[in-house]
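Missing here is one protein chain; the remaining ones are kept as they sit in the complex.
Chains here go by letter, A and B, matching the order in which they are written, and residues are numbered from 1 within each.
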Amino acid sequence: MEYVISVLLSGVSVGGQYALIAIGYTLVYGILRLINFAHGDVFMVAGLMGIYFTATLPVSESLPLVVILTVVLGFTIERAAYKPLRNAPRMSVMISAIGVSYLLQNTATYVTGGQPMTYPSIPFLSNTIGVAGTQTKWVVIITPFLVLALVFALSLLINRTKVGMAMRAVSKDFETSRLMGIRINSVISITFIIGSALAAVGSVLFFTNYPAITPTAGAMPGLKAFVAAVFGGIGSIPGAVIGAFLIGICETIIKGLPSSWDVSVFSDAFTFALLIVILIFKPQGLFGEAATDKV
Amino acid sequence: MKEKKISFQAFICISILLIFVIILENISMIFPSLPQIFAPTSPLFTVLKKAAVYSLVAVSMNLLNGFTGLFSLGQAGFMLLGAYTYAILTVPSAMKEQVYYLFGGCAFEFSLLDMFEGIFGSAGFGGAVSMILACLIAIILAGCVAGLFAYFIGIPVLRLKSDYLAIATLGFAEILRAIFQWQKLGKVTNGANMIKGFPTFSSFNITDASGNTVLRLSTFVPFLISALCILIIVLLIHSSYGRAFKAIRDDEVAAEAMGVSLFKHKMLSFVISSFFAGVGGALFAMYVANAQAKAFTSVMTYEILLIVVIGGIGSVSGSVIATFLYVACSEWWLRFLDSEQYVGAIKIPLLRNGFRMVVFSVVIMVIVLFFSQGIMGNREISIGALFKKRTPRAERKQ
Partner (left out) sequence: MANALRLENVTMQFGGVVSVNNLSLEVPEHQIIALIGPNGAGKTTAFNCITGVYQPTNGMIEFNGKPIVRNHPSGKSAKSYKGENADMYAKDAVLCPTPDQITGLGIARTFQNIRLWKSMTVFENVLIAKHQHADQNVFSATFRGNLSEEERMRNETMDLLVEQGLDAYKDDLAVSLPYGLQRRLEIARALATKPSLLLLDEPAAGMNPQETAELADFVRQIRDKYNLTVFLIEHHMDLVMNISDYIYVIDFGSEIARGIPKDIQNNRKVIDAYLGTVEDEE
């Protein structure tokens, strides 16, 4: 029983961390129709920055700095690698995203020397606490609540503010929004800024719970978060969050199954199997809208 | 008529290339005083072998992405299938105990190599025949397994639109990787450990009775197989089916309205591309002399995709040229960036392990952003143009 609770707890927490990344994917895809392959690597870079900053600065200064610099990174990637290709075929932009991902991973290898880096223990978050008889870190408990609070704030932003309205308009119809005088480029930049900020927060939560960061540490959580976004219906924030929680929980359950079954290698594969099933049977996801092409 | 002439010219070119490779490979044996670069251990031959293997994979990816307009990211998965099929089929029974020692031997006692050695003998000329036949059949079967798998996943996946297709094929590749690492299948796949002991490229070097190499063929073999496969792909692209693929790429709706069955042709392209990716996987296993699932990650697919982009999406010759440049840069020419260098007494800043790949990815980004056509765009190096002067466009019109 205690084991089940601890598995569920960590599942919810992993799910929350995926959710923070998944929102970045779903926002960008909703607006640019681009699978931002580099998003997972932005998340990884945020983790590395956390390590380097906490080594020299106090936590209270370094964490905000991580968020700010991740936002700058996300913004720069969009301006440098995606904006010049605004009128190019979608495939080119995706290739550019893969290129950025490759660049970030290689740069991280260079900077870290390819060694796995240990994430520092953040006061409070890393402290342990006993819940229902199991020992766990505070971060596990806090994550879901923090995620829900952030999602709530984000939905207020999207549904109640002028910027949010512009974002919704652009995601419905790129060209018409431009004709209606919406500054497309600022809307896209804001999207990337929000996505990166959430990824930075996610990285703090995620890596506090994990032993080490390698340069490819972002790729898998990134892809899983993308699957979560597809599962929930790409473009839909509640969908992405629900998808992320589901994937996080399933994954920890698979990892927690008796080791004699030896199925833990499938914890990643499961996510993709889920993706394929969803794409085949309900390609628009749980809350997405079906699109029709005009001939 | 024209077709025959071009085919003949292509045949001549490929033969010259292959003869050149044999000479290059063996020249150090005839003239031992030549510079170090011609020695069999020099990076030159590593690059040539790897590039020969990769160019086949890149061209097969280009067939799908560049000529049919299907953005698939499953290449590493199909290579994995090919590599394992080849490895499992050719490891000699005598080696199996040792390779699969963690699992107490292999569940699959059969070995093509043993089978043919049983027929033709294992020594001398008979041994050579068995080796060639075993490898050839295993390579073809490697392609077939990959192609068959592509057929089954193609049924659901090929209905998906561009980026969903990409992510779904990527997903299948990851699932395959997990399955092949599963310890429960250890008796077949050797779990997460590598399979080795099967014939590699250097097995094709001809030795005399005392074990000294008489004729090196370890670079020639990958060149031969890759060239043959690429030739087949080129023939396909220039056939009626290749034109139908391009029609789908340019405009699906029009292609369908003009009688090109989307499903059938997408499937054909997908299966053929995967077949050659499987063959490429088998060659890759021969090149690295082992088969291990963890080598075939999505990073490998990205690498191949970037090669295709650098060469020009929709150009076979571009893909081949780009592969050789890419492999030469990453394995050889840019190696110096990874170690500390001094100009006089001054240490050049930044140079240390990993810098090569940073420079490399920056170059790739520059190409993607500013030279999106790649080296060749969608043009080809025409063999005909090598043989005759081109007539200027204006003249032809009149």
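The criterion applied here is as follows: a residue touches a chain if its C-beta (ideal position, glycine included) is under 8 Å from a C-beta of that chain, and two chains touch if they have at least 3 such contacts.
Computed from a predicted structure; not experimentally measured.
Visitor: Thinking of the whole complex, not just what is shown, which of B:93, B:330, B:353 or B:378 touches the missing chain?
Guide: B:378
Visitor: Considering the complete complex, identify which of B:52, B:76, B:91 or B:247 is in touch with the unshown chain.
Guide: B:247
Visitor: Decide which residue listed in B:217, B:255 or B:337 touches the omitted chain of the complex.
Guide: B:255
Visitor: Across the whole complex, list the residues on chain B that are touched by the chain not included here.
Guide: On the chain B side, contact with the omitted chain comes from 3, 7, 232, 235-236, 239-241, 243-244, 246-247, 249-251, 253-263, 268, 272, 314, 378, 396-397.
As a convention for this text, only the chains that are shown with their structure count from here on.
Visitor: Suppose each chain is reduced to the average of its Cα coordinates; what separation in Å results between chain A and chain B?
Guide: 34
Visitor: For the complex, which residues does chain B have touching chain A?
Guide: Contacts found on chain B: 65, 71, 156-157, 160, 162-164, 166-168, 170-172, 174-175, 177-179, 181-184, 192, 253, 298-299, 302, 305-306, 309, 313, 352-355, 357-358, 360-362, 364-365, 368-369, 372.
Visitor: In the complex of these two chains, what residues of chain A are touching chain B?
Guide: Checking each residue of chain A against chain B gives 33-35, 80-81, 84-85, 88, 90-92, 94-96, 98-103, 105-107, 109-111, 113-114, 216, 219, 223, 226-227, 230, 262-263, 265-266, 268-269, 271-273, 275-276, 279-280, 283, 295.
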